[in-house]
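A single structure is presented below for examination.
The other protein chains are all here in position, but one chain of the complex has been omitted.
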Amino acid sequence: MAISKEEVSAFLTAEFPQSKCVVEEVGNGRAIVSHHVGLDELRPGGTVSGPVLMGIADVALYVAILGEIGIVPLAVTTSLTINFLRKPSASSRIIAICKLMKVGKSLAVGEVSLFSQGSDDPVAHVVGTYSIPPKREV
Amino acid sequence: MAISKEEVSAFLTAEFPQSKCVVEEVGNGRAIVSHHVGLDELRPGGTVSGPVLMGIADVALYVAILGEIGIVPLAVTTSLTINFLRKPSASSRIIAICKLMKVGKSLAVGEVSLFSQGSDDPVAHVVGTYSIPPKREV
Amino acid sequence: MAISKEEVSAFLTAEFPQSKCVVEEVGNGRAIVSHHVGLDELRPGGTVSGPVLMGIADVALYVAILGEIGIVPLAVTTSLTINFLRKPSASSRIIAICKLMKVGKSLAVGEVSLFSQGSDDPVAHVVGTYSIPPKREV
Partner (left out) sequence: MAISKEEVSAFLTAEFPQSKCVVEEVGNGRAIVSHHVGLDELRPGGTVSGPVLMGIADVALYVAILGEIGIVPLAVTTSLTINFLRKPSASSRIIAICKLMKVGKSLAVGEVSLFSQGSDDPVAHVVGTYSIPPKREV
């Protein structure tokens, strides 16, 4: 059932053509995704916008889940809780590290820590839930 | 302390020039914000992307808080929980209705229901918390 | 499918014999539950303990869901987010008002506002999700 970084990347590019997320790692219930920070991601004051961070975390969760259950286009986010912890750097990529806590028959739950590249202190933390369609073997 | 829709709109335009949110109402611990749905907001499959919904809810909360405490540029989101409830329409504006539950000295908490314009069933629900800077009279 | 307050109460008493929650209303996607506040519910300082508030909200959600789908013993909470808003009174019952936002095939989502009886300002707010077992007709 394990799928490669390249397979997930190709799927993401097809399904989310506008996404700038780069899949760095996937497997063993984990995923690492990175994202460029440029003018589109910044708010006045030089901070990465909250919805951008949420979007990156959402992709990291999705990638980790695809890594477990295979390419399932119909998995959808059902809930997401984000805590903003520190001001992200305006000049560093965002790194999202996702760890799944449960992959059940109908629900998957994972957490994501987001960092400005080069720092060990998370800028935000996310817990999210995905609904998995009933017949995933098909 | 009450501020008008026009004052909040002018502030939002200055602080978030890239935001497409339109302030429809503000006052009495509430705010209504609407947002265009076009190619930038859609995912393949014709659904409004999750981070776009989160971003709209975040602005609705911010507008409602500004309506209570005045123009305070340093108020920042500290946490946000979103539940996705139904698939939004691809051809309707998103309407976000925010109701504050608490505006304390250092924290404000509110909830936001998001709708596709013309429907009574929410597409998503958000609870969010903002940190308010200590000296807000300045 | 609608069930009465008495039916839900009887079921709760059987399934949660230690619960002190009283079902005040159920129906139309809503429920109202109340709970005594006494020594068991208080912390030093005279405030109702957080887990007690969570438990009451959880029962209110459960009651509202049972009111929609009938007596389904296997519905279980999958997630719950609580925001504590004000210090509850040590001498008033807690009133929990639940409103469901979605009752889907496998998930139900609702929000609960908790009050000290006699006050209009909520002491806490909860959003919770229940997983509904696949064959609920049985």
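A few notes on this one:
Each chain carries a letter (A, B and C) given by its place in the written order, and its residues are counted from 1.
Here is the rule we go by: a contact is a pair of C-beta atoms (placed from the backbone, for glycine too) under 8 Å apart; a residue touches a chain by one contact, two chains touch by 3 or more.
Here the structure is a predicted model, which is why all the values come from computation and not from measurement.
The chain not shown here is in contact, across the full complex, with A, B, C.
If you put the hidden chain back, the residue from B:N28, B:S106 or B:S119 that touches it is B:S106. Across B:T47, B:T81 or B:S116, the single residue that touches the chain missing here is B:T81. Touching the missing chain, out of A:C21, A:V109 or A:I132, is residue A:V109. Contact between chain A and the absent chain runs through residues 81, 83, 85-86, 101-102, 109, 111, 113, 122, 125, 127, 129. Where chain C meets the omitted chain, the residues involved are 15-18, 40, 43-44, 49-52, 54-55, 58, 76-84.
Not every partner is drawn; the one left out touches chain B at residues 78-79, 81, 106-107, 129, 131.
Note that in this section only the chains that are shown with their structure count from here on.
Chains touching both chain A and chain B: C. The chain closest to the protein's centre is B, with centres computed as averages of CA atoms.
Two copies of one sequence, chain B and chain C, touch each other mainly through matching residues, since over half of the numbers at the interface are common to both.
Annotation: 28 Å between the Cα-based centres of chain B and chain C.
In chain C, the residues that reach two or more other chains under the touch definition are 81, 129.
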